[in-house]
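Left out: one protein chain. Kept in place: all the others.
Here is subunit A:
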Amino acid sequence: MRMDGVGKVFAGGVTALSGMNLRVATGEFVSLLGPSGCGKSTALRLIAGLMQPTTGKVSWQGKHDSGDLGVVFQEPTLMPWATVEKNVWLPLRLRGESLPDARPRIAQALEMVGLGSFANAYPRELSGGMKMRVSIARALVTQPRLILMDEPFAALDEITRNKMNDDLLALRDRLGCTVIFVTHSVFESVYLSDRIVVMAPRPGRVAEELTVPAPRRDEEFRTSADYAAQCRAVSAALSRATGDA
């Protein structure tokens, strides 16, 4: 996936994004990091095809169809009238697959996020973290090549978020998919990503790109001096990005 000189101007004349170049290779975990208003969500919406860029273009290597993309929003975005199983069924259902046909894959996706026994629960019966897991299961059920995540854990408490981060990394290792992750948390981005794209606001643009070398991402890494140093470097990049705006 690559973005070449992508810009987006909204109807009100606000430039949300200007001249954004981004290349994401298969299997990479890339974070878009920046303060609110830096166009990171706009970038994600452009990649998802929910908006068309005003300038430049978003292009894909190889063929690209709706099943290749999984999306997780900031809110769980579940249908309250449907059970967990039927919520996860949605992407398959829209492709015309019946529930009995899809059930093994739904069960597998729920198993992966640790909600195997909640297939028949309604979303309101679940906690915030569990709803988010359902949302992730729904994104995984089509076995997409690319998953887009828009601050998925921002509304969760820190304990749940750390757990979700670990689970997300484990899932990524298992599935080998590409992830583009939008966040405003330095710590989260360093912990999760291979590469961090620091963005600056007004107009939204890419300020810096940093790679995060890490041998193993686990509790040990989270408390290591190496991790702290990398967080500091990313924080510095972030304040440079916002400072010169």
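A few remarks follow.
In this section, a residue touches a chain if its C-beta (ideal position, glycine included) is under 8 Å from a C-beta of that chain, and two chains touch if they have at least 3 such contacts; residues count from 1.
Please note the rule applied: contacts and distances are computed from a predicted model.
This figure omits one chain of the complex; the name its UniProt record holds, of "Anti-sigma-W factor RsiW", "Putative FAD-linked oxidoreductase", "Cytochrome c" or "NitT/TauT family transport system permease protein", is "NitT/TauT family transport system permease protein". Across A:P53, A:P91 or A:P201, the residue that sits in touch with the chain not pictured is A:P91. Residue A:L50 is the one among A:L50, A:A170 or A:A229 that touches the chain not shown. Here one chain is not drawn; of A:M79, A:A170 or A:A228, the residue touching it is A:M79. Seen across the whole complex, the unshown chain contacts subunit A at 45, 48-50, 65-66, 69, 71, 73, 75, 77, 79-82, 90-91, 93-95, 122-124.
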